[in-house]
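Pasting in a structure now, in structure tokens, and then I'll have a few things to ask.
One chain of protein is taken out of this complex; the other chains stay put.
Residue numbering begins at 1 within each chain, and the chains themselves are lettered A and B in the order written.
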Amino acid sequence: MPQPTPRMTLVLGGARSGKSAYAETLIEACPGPWLYLATAQAFDDEMVDRIAQHRARRPEAWRTRNVPLALPEAVAEAEGPVLVDCLTLWLTNLILAEADLEEATAQLVAACTRAPGPLVLVGNEVGLGIVPDNALARRFRDAAGRLHQRLAAEADRVVLTVAGLPLIVKPGASA
Amino acid sequence: MPQPTPRMTLVLGGARSGKSAYAETLIEACPGPWLYLATAQAFDDEMVDRIAQHRARRPEAWRTRNVPLALPEAVAEAEGPVLVDCLTLWLTNLILAEADLEEATAQLVAACTRAPGPLVLVGNEVGLGIVPDNALARRFRDAAGRLHQRLAAEADRVVLTVAGLPLIVKPGASA
Partner (left out) sequence: MPQPTPRMTLVLGGARSGKSAYAETLIEACPGPWLYLATAQAFDDEMVDRIAQHRARRPEAWRTRNVPLALPEAVAEAEGPVLVDCLTLWLTNLILAEADLEEATAQLVAACTRAPGPLVLVGNEVGLGIVPDNALARRFRDAAGRLHQRLAAEADRVVLTVAGLPLIVKPGASA
């Protein structure tokens, strides 16, 4: 990581591709304190485990705020280095809450555009498999793709993690 | 886009990765008129919407020809800048029509190899998820992968779009 973390970075990756760990290194390269905006909701044991694993990896210097839905507001209020983990669960929560995805997406993009940074956003890339049978999964996949495109257009740097390694999609200027 | 559009470009990408919009910019960087070879068939409302969205984005300078099956012939006859969108729906149409995929693929590769260009072909990358349960989906996935490999070998430039951004897989020479 020779370059300083820019104002806004989008980290995309598949399942277990190391995207959260990579994103944390970007934030931890900045002077703290660090804010973790967590969107996960623990509906089942599998998710409880995943949240615990993520939390165990982070040192005490992280403050955590749970924002399953109010992510745009939290980004707008945040100061200092901020990690959003992850966009995918936020979209899932919005769909389950029958929220207006267009409006929520526009709010998040606006908040990110104005954020002082460094801001690092993590999302699951879910569009590279066979078209899902399920209409809800297709709707989710489309919403995720559109959100990633809009955030990528604003981001200074975009990275796709593969097997824990960053593949640079948008090289970006430093902050 | 500093480089001119080469004779043949293959644009692969996941769902909602911005592959069609990116491919259109490649063609629109060339002197028109531009030919759009569309393979989509509107079987349901979801597809009607997607086709309408794609069409609404293209300016009037585009001529559109619908070729759900006769894509190799259309590429062979075309003059000037041509966009094929997309290979994935063409393969789906061939499978539904119980056509000979090997032969159709060979015809398309031959037509592309001889095309004067600039020719830009768009395809969905569908092979990076879990193996589908469904035998037909596996057969489709294999056919798509083989077609992409054969076209990529002939193409001057190959791009994978991620969140609307081009990741260069084969740098290519300019036309």
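In this text, contacts are C-beta pairs under 8 Å (C-beta built on N, C-alpha and C of every residue); 3 or more make two chains touch, one makes a residue touch a chain.
Since this is a predicted model, take the numbers as computed values, not measurements.
Colleague: Quick one: say which of B:57, B:114 or B:170 touches the chain that got left out.
Modeller: B:170
Colleague: Of B:75, B:89, B:115 or B:160, which one is in contact with the hidden chain?
Modeller: The single option touching the absent chain is B:160.
Colleague: In the complete assembly, which of A:36, A:62, A:90 or A:140 touches the absent chain?
Modeller: The single option touching the absent chain is A:140.
Colleague: Considering the whole complex rather than only what is displayed, give the residues of subunit B touching the chain that is not shown.
Modeller: 10, 12, 14, 125-131, 135, 138, 141-142, 144-146, 148-149, 151-153, 158, 160, 167, 169-170
Colleague: For review purposes, identify every residue of subunit A that touches the missing chain, sorted by number.
Modeller: Interface residues of subunit A facing the absent chain: 13-18, 46, 125-130, 132, 137, 140-141, 162-165, 167.
Heads up, the rule we're going with is that only the chains that are shown with their structure count from here on.
Colleague: So, what's the distance in Å between the C-alpha centres of subunit B and subunit A?
Modeller: Those two chain centres are 30 Å apart.
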